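For this view, one protein chain was removed and the others were kept in their places.
By written order: A and B. Residues from 1 in each chain.
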Amino acid sequence: MHMILNSPWIIPALPLLSFIIVGLFIRPLSPKIAAVVATLSVGCSFLLSLTLAWLFFTGPNPSQLSIPWSFEWLRFQPGLNIQMGFLLDPISAMMLVVVTSVSFLVHLYSMGYMHDDPGYGRFFTYLNLFTFSMLGLVISPNIFQMYVFWELVGVSSFLLIGFYYEKPSAVAASKKAFIVTRFADLGFLVGILLLGFLGYQVQQKLGSSDSLIAGLQSLDFQFLTHPTVLSELSNTGFLAIALVLIYIGAAGKSAMFPLHIWLPDAMEGPTPVSALIHAATMVVAGVYLVARMFPAFSTAPSALEVVSWIGLFTSAFAAIIACTQDDIKRVLAFSTLSQLGYMMFSLGVANLEHPLGYTASMFHLFTHAFFKALLFLGAGAVIHAVHTNDVWDMGGLRKKMPITHATFLIAVLAIAGVWPLAGFFSKDEILTAALEGGHYVHFIGGLAVAGLTAFYMARIYFLTFWGKGRTKATDHAHEAPFVMLLPLLILSVLSISAGWIPFAQYIHPLVQSAQEHSGHHGLNWTVVLSGSSMAAIGLLMSWFLYAQNDFNRVNNWISNFQGLYQVIKKKFYFDEIYLFITHKIIFRLIAGPIAWFDRHAVDGSVNLTGDAVQKSSSIITLIQTGQLQTYGVWFVLGTAVTLIFFWMTLL
Amino acid sequence: MLISWVLVSLLLFSLGIYGVLTRRSAVGLLISVELMLNAAALNLVVFNRFLFASRMDGQILTIFVIALAAAEVLIGMAILVMLFRRKKSVDVTQLSQLKH
Partner (left out) sequence: MGILSLLIFIPFFTAMGVVFAPSPKSVRWVSLIGTGIHLILTFFVTIEYFNLASADSQLAIQQLSTKLYMVEKFDWFKSFGIQYYLGVDGISMSMVVLTSIIIFTGVLASWNVENRSKEFFALLLVLVTGVFGVFLSFDLFLFFMFYEVAVLPMYLLIGIWGTGPKEYSAMKLTLMLMVGSALLLVGILALFHASGLHTFDLIQLANVKFPKDFQNWVFPTIFIGFGILGALYPFHTWSPDGHASAPTAVSMLHAGVLMKLGGYGALRIAVYLLPEGAKEWGLFFMGLTTINILYGSLGAIKQKDLKYFTAYSSVSHCGMVLFGVATLNLMGFKGAVLQMFSHGIMTGLFFGLIGMVYGRTHTRIIPEMGGLVKVMPWLGVAFYIGGLASLGLPSLSGFVAESQIFMGGFFGNQWHSVTAMRVLTVLSTMSIVVTAVYVLRGLGTVFLGPIQDKHHEELTDATFTEKLTTGILIFTMFVVGIYPRVLVDMIEPAIYPILNRLNM
């Protein structure tokens, strides 16, 4: 049992090993076996993570941070070396469980969902790669390793979004996702450079006096979240800038406004991928990064302000857009954006003295992973049955797909925040944190988003499952195979029960000064009542508008606000703005002229030099007549001149 | 007496140069070159006779020059024959392939 505590690297190593073996050797031979091996490897690492988390949380020091395994990977300079390793603390243990469990279920589900796809084996290879990268990210003991795996999850996401590589829209979406997150990673990278530099100076300064600090490298999380180091860092005045830069990276991955544009398009990937990467795991990496650096953010309140306001804005912005979208997966994507915003602003309203928001954020991350994965997988089952993404082409699937319907309903209620499902507790805790921290704008904003969430989730639920089938495709719909239903059932159990875990007892920011935190927060009845009533209003509104067979009420509403509705439906034209900036400005006004300048000005001057030499030499070559006797004359004249010259000098 | 011999050789040499620079026929060129060579040979002999009468170096060198001239004419004439076969002429003004 303790083997796993001593060599926890097995957890990420299993998917990696499977990726290599399956990718190189098994996949070309048999996609079927490839899928089984890939799934089993992730299943094993799920069991191991579960064991590890169990041992950790029930162990003697469940709130201690430890690095059970590491090795030197890269040397920058002494004091700034990169130790790859495995960091074990409450949130990494939690994330290990979330990642491996959702990944395992998605693997399982994909065995049914991707069944007829020609890229069956390739799909599982990519999933393995993703799982490995995500696990590596979660366990990073330093920010540099996090960046390394951050990029690797980015590239696996790129591969999976563009999985249907013959479809131009999928290719475009994958490029967009990669480039937008890459742009954000630029901020992350510069943040690391700045933090590395500042940290290095602090390390040199403190290293001689403090033996604990002397043993750490400047990019280790342990170092960067150490209170003494942090007070030194904030004295430099650059800490907030560095953190904001790092936050840009986090915002890119977690698709915060205005870097959100890639996530809705990422839905071009296969649905299990959307469930795994773009709902449950990779997109929360940004939240996880901010949580990892939380003591630092807490020391720089201005950076935390940025986190909280952008989070709140994204949350509301995405929720509004989600109400108008027709593609079921896009609605879920915007809902993911909105929920990520929730987690972010929850982190933003917390600080080290009042860490409730931090706990709540992690709690919401945890519960959201399950019900959002469930929603996506449910949507996948529906799409699998009716072969369309448009909710207006569905309807009446309640009777044809009873199990999918039931699990989807559970997920909708969970995300809407209905007691006693998981979403209720985590959302409640976030709102409590906002209210008790005195962030009333966030509280009210959060309530409004909760209402909107209930509304748009119920909207797609009613449009999909209630009423009559609106197209032929719905007539032939049938329930998904068992291998797809099993993950749905497991996830719905988790969506119901995850909220009852006494989360605050285990997960709160680790502070070296070992101050005790109050274990349990009682329910704040103001929050419970207002939150639940908002959810109820949202659900009822939706029922009123969409649960009927005719949609006159909706259409009347929409026609009253035609202009506004169109703006929202076009996602406030952000895609167009970005397209304009990249194509018109960067490509046409910068790259084009540079290419021209290089050909004509820089290379032109080289050619000009060449031409000038050629021209002058062609003048000189006129002397060369080809007539032997002309040369002879020159020769004789030259000799004569030389002789005369010598003669004169001799005289 | 030396000076008159040298004048003869100078005359020969100048005739040679004049020939080389003006003759259009390649054979004429060769003959002119021979004149120049002979002028040089004459010089060698004369200087040997008048300045170092006890030594033979000049005479030996002159024999070398004569041998060399014979070889040169041989090769030169061979080239000329080849040229004539190709061009049907030995006019040197027409031979300008080496021009840039």
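By definition in this document, a residue touches a chain if its C-beta (ideal position, glycine included) is under 8 Å from a C-beta of that chain, and two chains touch if they have at least 3 such contacts.
What you see is a predicted model, and the numbers here were worked out from it, not measured in a lab.
All shown chains touched by the missing chain in the whole complex, by label: A.
Remark: the omitted chain is touched by one listed residue; of A:116, A:166 or A:550 this is A:166.
Checked against the hidden chain, the listed residues A:402, A:438 or A:610 yield one contact partner: A:610. For the chain left out of this panel, the touching residue among A:183, A:313 or A:419 is A:183.
In the full complex, the hidden chain is touched by subunit A at residues 72-77, 80, 144, 147-149, 151-152, 155, 162, 165-168, 171, 175, 178-179, 182-183, 185-186, 189-190, 193-194, 196-197, 200, 582, 586-587, 590-592, 594-595, 598, 602-603, 605-607, 610.
The definition used in the following text is that only the chains that are shown with their structure count from here on.
Centre-to-centre spacing of subunit A and subunit B amounts to 92 Å, using the average Cα coordinate of each chain. Contact residues of subunit B toward subunit A in the complex are 17, 20-22, 29, 92-93, 95-100.
Residues 621, 624-629, 632-633, 636 of subunit A are the ones touching subunit B in the complex.
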